[in-house]
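One protein chain is absent from this view; the other protein chains keep their places.
And now, chain A:
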Amino acid sequence: MSSELPDSAVSPPSGAGESTSGPSRRAVIATGVAVGGVVVAGGTFLAGAEEAPATGTAPSSRVSLTVNGTRRTVTVDNRTSLLDLLREHFDLTGSKKGCNAGACGACTVLVDGQRVNSCLTLAVRLEGAEVTTIEGLADGDQLHPLQQAFVDQDAFQCGYCTPGQIMSGVGCIKEGHTGSPEEIREWMSGNICRCGCYVKIVRAVEQTAGRK
């Protein structure tokens, strides 16, 4: 599905087995997508070819960050979002891409302890940052209390929004915005659930915040 392709190329990790001599298949496709956006626009908006050079010449940067406790150093195309870095590069596919525009919350992760939208976060800006994703929440086999609460409260159907909901809920609880169901609803409004599990999501956050 084309929507699952990263919209920016991610270079191979430094020290990884992949060859750096030529662009990977994924990078070629990804660049095609990026350039495609321009071509579709037709003559009026056509950008000069120099604006969309082939992968390999696209500016990239080296960045070191900690993801779920593991330090990682990578070279990324500057256009790479944290979401694409996690999903396409680190194989951490728990964080989901819903809108890729800050409008759904499915990509929510913690950066330096704060909940943010990883789709609008450029990976190159994360030098030294600590990122926590849904994969880093459990303690071994022991679910995080909010993960357990989502199970207890049956707070999901399809599950697509769930990782984002849980990461956002962790932030919400930490921020202390759990005084009432209304307050939780408002402070969790950055996470859309297409299945409409809002009532149970609020209960799960409430349970974890120690109000039940």
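As a convention for this text, a residue touches a chain if its C-beta (ideal position, glycine included) is under 8 Å from a C-beta of that chain, and two chains touch if they have at least 3 such contacts; residues count from 1.
Rule of thumb we're sticking to: contacts and distances are computed from a predicted model.
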item: "Probable septum site-determining protein MinC", "Serine/threonine protein kinase", "Xanthine dehydrogenase family protein subunit M" or "Amino acid ABC transporter membrane protein 2, PAAT family" - which is the UniProt name of the missing chain; value: "Xanthine dehydrogenase family protein subunit M"
item: Interface residues of chain A (partner: the chain not displayed); value: 7-8, 34, 37-38, 40-42, 44-45, 47, 51-53, 58-59, 61, 77-79, 81, 100-103, 105, 108, 114-117, 120-122, 124-125, 127, 168, 171-172, 175, 177, 185-192
